[in-house]
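Note that this complex is displayed minus one protein chain, with the remaining chains in position.
Our next item is chain A:
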Amino acid sequence: MNAALELERIEYAYRRNTALRGVSLQLKPGEVVAVTGASGCGKSTLLHCAAGILTPDAGAVQVDGQDLAALPEEQRAALRRTKVGIVLQFGQLVPDLPLVDNVALPLLLGGHERGEAHKAAMNWLDQVGIADDADAVPGELSGGQTQRAAVARALVTGPSVVLADEPTGSLDSRAGQELLDVLLEAARYRGAALLMVTHDNLVAASANREIRLRDGLIQHEVSL
């Protein structure tokens, strides 16, 4: 089976800091991988490279067999919009847009009809438990509500790859478990490959594999 996401020897340096020193990993459709490791070891950088938010200094990123760097800008943007769902560690919602529009945004940008996009967005807001807040703008939400909305937005296009950075970080354990279950369902029932960065061992426990980073390298990789 082809990998849904493949990273090959990714290297990345910020101006002063080398964050990744050659990290390779593969996720099959439906597979759930937890990326763990101490603060500053490169987890978010890895996720941003996988998402195409950062361009690696060396190495390659493939989504559904397509090399991101080899695609013209427009196709790369379309691939990211349709195939990759991202939940970032620090908010990513458009501030003045009601939640329903925030969640519908990836569909609207992809040319979907407005009514249809809203219907899909409402459905996802319901799944993550914040349908009642559909008309609120992000500034009116708690950290946990924002995270739920971010998960809804990441899943609305039915992506093949879901990348989530501390997706339950602002939630208490019960709410965190509920949101995690929504993400896991996307993997189990819709076959998305799910890569989750987490400090939370209870979240890591639901993965098929743990990849632990240290200083920009894989320290160990274990099947769970």
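As a convention for this text, contacts are C-beta pairs under 8 Å (C-beta built on N, C-alpha and C of every residue); 3 or more make two chains touch, one makes a residue touch a chain; residues count from 1.
In this section, contacts and distances are computed from a predicted model.
Look at the chain that isn't drawn here: its UniProt entry, checked against "Formate hydrogenlyase", "Ubiquinol-cytochrome c reductase iron-sulfur subunit", "M48 family metallopeptidase" or "PadR family transcriptional regulator", names it "PadR family transcriptional regulator". When the omitted chain is restored, the residue from A:Ala38, A:Ala58, A:Ala77 or A:Val94 that touches it is A:Ala38. Touch with the chain that is not drawn comes from one residue among A:Arg9, A:Arg114 or A:Arg214, which is A:Arg214. Residues of chain A that touch the chain left out of view are 36, 38, 201-202, 204-207, 210, 212, 214-215, 219-220, 222-224.
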